[in-house]
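Our next item is subunit A:
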Amino acid sequence: MPLLEVKDLSVSYGAIKALQKVNITVGENKIVAILGANGAGKSTLLKKISGLMPADAGTIVYAGKDITSLSAERITQAGVVHTPEGRKIFEDLTVKENLQIGAFTVKRKTVEASTIYKDAMPERIKKMIEDKGHTDFSVDLTKQEVIRNNFARVYNVFPVLKERNHQVAKTLSGGEQQMLAIGRALMGTPRLLILDEPSLGLAPMIVKNIFSVIEKLNEEDITVLIVEQNALQTLKIADYAYVLKVGRIIKEGPAQKMMQDDALVEAYLGN
Partner candidate 1 sequence: MNSPKKPILELNKVTMRFGGLVAVDNLSFTVHEKEIVGLIGPNGAGKTTVFNCATQFYDDYEGDIRFYTEAGDSVDLRSKKVTEIAPLGISRTFQNIELVQDLSILDNVLIGAHYKFETGVFRHIFKTKKARDEEQVWKARAEEILKFMNIAHLKHFYVAGQPYGILKKIEIARAMMMNPRLIILDEPAAGLTDYETDELEKLVYRIRDEYNISILLIEHDMGFVMNICDRVCAINFGKYIAMDTPKNIQEHPEVKEAYLGSEA
Partner candidate 2 sequence: MKKCMECMKTRWNRFVALLKRHPPLQYVIFGGMLAIMGLGPYFGIIPVSTAMFGALITVMIWTVAALGINLLLGYGGLISLATAGFMGVGALGVGIFMTEYGWPFELAALMTLLISGALGLLIGIFSLKVSGIYLAIGTLFVGEILRRIFTNVPIFGGERINIGEITFLGRFTIDRNLPFQDFATGASQYERYWLYLILTVLMVLTMIVVHNIVKSSTGRAFMAMSRSENAAQSMGISIIKYRLIAFIVATMLATLGGIMYAIYFQNAPTEAWTLILSLMIIGAVVVGGLKSIFGTFLGAVIIHLVPNLYLRPLFGDVRSLFTGVLIIVVILFYPRGVVFVVTDLKKLWGKLKKRLQGRKETAHDEQS
């Protein structure tokens, strides 16, 4: 069963039809890319999935549950975390506070002991590991412990955020802000991470860095739905891709195949 299924989704703003009968499937533990030129309706699709706008028609099923009419808060709580376009970090808050708010919906959780970050590991679990002599067993983490573990994970993925912990977010560079935005999403322990244009306005070196992080997160346990302009680089890490043009899906297929596809170039540069 796929983690996310979008069926026949249509959205319009007044007279403009932003999406027309869009169908998308995101398999568990996959990276799925949605490509297309500006104005193709990519952001609208993401906003609809995360509950920010009403749809005219269609259904969205996540982990077997219909989430079409759930509020954005509830969808986030269910494990779908959306990093919006343009990062939208809380500029006047510190890095730490930004991360804290990302953990707003965190609940107590059962995890494999092996996935707990060493520097966030509570004494009692360290002791359990010592007693049992191995790490492959499940433990119950309290809410506080989950949050601490998530902090450790974010700092592990983006060490620069630890250095900047008490800095006000608007003083960060563009790349660091994007890292903060992704880090903030990770604080909510997402099962499905939605990224809207993570490379927007960033220099190629930083983009490369961020893409390798996305790949790494996917290898750990996160399913990723990504919208990007930077098509070729996205296709390199993606498993499957859809190409949107003016509200319709004009092409879909495994990422490797899409790279050679003319439809892609056409969608971006015309014919």
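What to note about this one:
Throughout what follows, a residue touches a chain if its C-beta (ideal position, glycine included) is under 8 Å from a C-beta of that chain, and two chains touch if they have at least 3 such contacts; residues count from 1.
For anyone wondering why these and not others, all candidates are chains of the complex that A comes from, given by their letters.
Quick caveat: nothing in here was measured; it's all calculated off a predicted structure.
Although all of 1 or 2 belong to the complex, subunit A touches just one of them, candidate 1. Within the complex formed with candidate 1, the residues of subunit A that make contact are 14-16, 37-39, 173-174, 197, 199-201, 203-204, 207, 228-234, 236, 264-265, 268-271.
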